[in-house]
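A protein chain is absent from this complex, but the other protein chains hold their places.
Let's look at chain A:
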């Protein structure tokens, strides 16, 4: 195997989904090698760019299969559950069992196992709600629950029971709807990488003294994922990413509404950014281009 072939194979493994590689990877590789100048050992920059964008488009093309509303609902529920695990993760030293239950829920939903996910969401949601309400008839946990890493704020210092309850209600209702019909397909394992990023408070981007701080990690992750969602919605002309974004926006809106009188202009800017990206993801699939662009 020549150096350039080895490099092209590595690039394709990173860019393209496994199914496409096994079906057409050798064909694409053959054309790449046919196009390479003799003696060349490093791929051309434009071929690298083409492989990365082509691989991303292929991932979107494959993701846009099946019923859009069911898949969008599953994606949205997965994203909200990843956020809920991120909210509990820094407190694993104190409420380790519940962090594990929440992680099991994310694992189940990302594998398309709806009933186990619903059970885990109901259990971890029940515990989270009791902690947020500071009412614990059973399984008493000493309050406040201080973090071990990633943040320095006690658990639910900025959230009340209404916002916590809304988040878990959205998840449980979504999972209940998904129990009807065929089980959803598996989700990317990249959601696990998003959890510690979302949990990291980072330097407080919004006013540090605000009652509802939004960490830099969470903001960058949310905006980055929503931008990807807009791009995917435009590429596939499909509304599933907008539905998922709308579920996330609903949960965030609940958190902000709970502290409505204490919100700053920065909070409104943050919400406006998320809402604008969600609306864009909803509008771009309806954008009609010419049938045969150049």
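A few points about this structure:
By our rule, a residue touches a chain if its C-beta (ideal position, glycine included) is under 8 Å from a C-beta of that chain, and two chains touch if they have at least 3 such contacts; residues count from 1.
Methods note: contacts and distances are computed from a predicted model.
According to UniProt, the chain absent from the figure is "PadR family transcriptional regulator", selected among "PadR family transcriptional regulator", "ABC-2 type transport system permease protein", "TctA family transporter" or "Amidohydrolase".
Of the candidate positions A:55, A:217 or A:254, contact with the hidden chain is made by A:55.
One chain is missing from the display, and on chain A it is touched by residues 15, 24, 26-32, 34-35, 44, 46-47, 49-55, 57-58, 61, 290-294.
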